[in-house]
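All protein chains but one are shown in place.
Moving on, here comes chain A:
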Amino acid sequence: MAMRQTPLTCSGHTRPVVDLAFSGITPYGYFLISACKDGKPMLRQGDTGDWIGTFLGHKGAVWGATLNTDATKAATAAADFTAKVWDAVSGDEVLTLAHKHIVKTVNFTQDSNCLLTAGNDKLLRIFDLSNPEAAPQEIAGHTSAIKKALWCNDDKQILSAADDKTIRLWDRSSMEVVKTLTFDTSVSSMEYVADGEILVITYGKTIAFYNALSLDLIKSVEAPATINSASLHPEKDFFVAGGEDFKLYKFDYSSMEELESYKGHFGPVHCVRFSPDGELYASGSEDGTLRLWQTAVGKTYGLWKCVLPEDLGAENSEQLYTPAPEIKA
């Protein structure tokens, strides 16, 4: 019997959700942070979407947000020209790192000791969090605002994507550029998959997969609409993408075939990420919501419950919420 995907809607933000990130798997489960133009990034339990807390302090739209692997620290990048580091357990602000322009992206090293930031001033900055008073190391080169910057190759290198239509690979010690990829159009998103050294890039309607060390193209595919973000499943059997037509697309990674598409958001999808266990993926949209989607539709996981036909009508069944079929506008 075919099952229809029931996305779980996480409300709370009052403006578009522009970025989201999962933590690794911790003894308390895994967590999700969302960056929003309302300036109030939120932390949620990753498998249920339950709100845990809101990081209060930024004075402008938050463009980027990230968690460290064990979800004890969070970092955010905002339009108030600061990046902030937070205690993700208490919600307290730990550090404010001043910049000269809008900060768009933040990323922790695996040991959480260094924070990479970048934004509209076209510079990459590396902050030593054990010595925050010290001036950060700065890497120049991009000729336009940097959209995304990530540590890669065991934190020995840095990948950055900017509005100058390039993606650059930098060596951390020499601070020099190692390789540059040039595109005809701005790259809309970038995801780094450490296991297998794969880089997922989206631009226009294209979702492309590159070798993160050599920056050689592995394969690519065109989606039916302009794509803003894509994410590869940890086991590399699927990838998901979302963009300007409000839908989420699911593709098979080996064949690059489109498997399914899901409606649900009421605005363009800005970001999409698989959870660390691959059981679900989260999307953030212009409509101000986050939605959680099952990878295996119908499976019992998190808040989703597999109901077999013989269970329906059983006297001792738990209270279940079955959503009414959505009314199409």
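Operating definition for what follows: a residue touches a chain if its C-beta (ideal position, glycine included) is under 8 Å from a C-beta of that chain, and two chains touch if they have at least 3 such contacts; residues count from 1.
In the analysis below, contacts and distances are computed from a predicted model.
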Of "Eukaryotic mitochondrial regulator protein-domain-containing protein", "Ribosomal RNA-processing protein 41", "Gem (nuclear organelle) associated protein 7" or "DNA polymerase epsilon subunit 3", the UniProt protein name belonging to the chain not shown is "Gem (nuclear organelle) associated protein 7"
Looking at A:Ser11, A:Thr96, A:Thr185 or A:Ser214, which makes contact with the chain not pictured?
A:Ser11
So that we can see where the missing chain sits, which residues of chain A does it touch?
1-6, 8-12, 28, 42-44, 48-56, 72, 87, 89-91, 292, 294, 297-298, 303-307, 318-323, 325
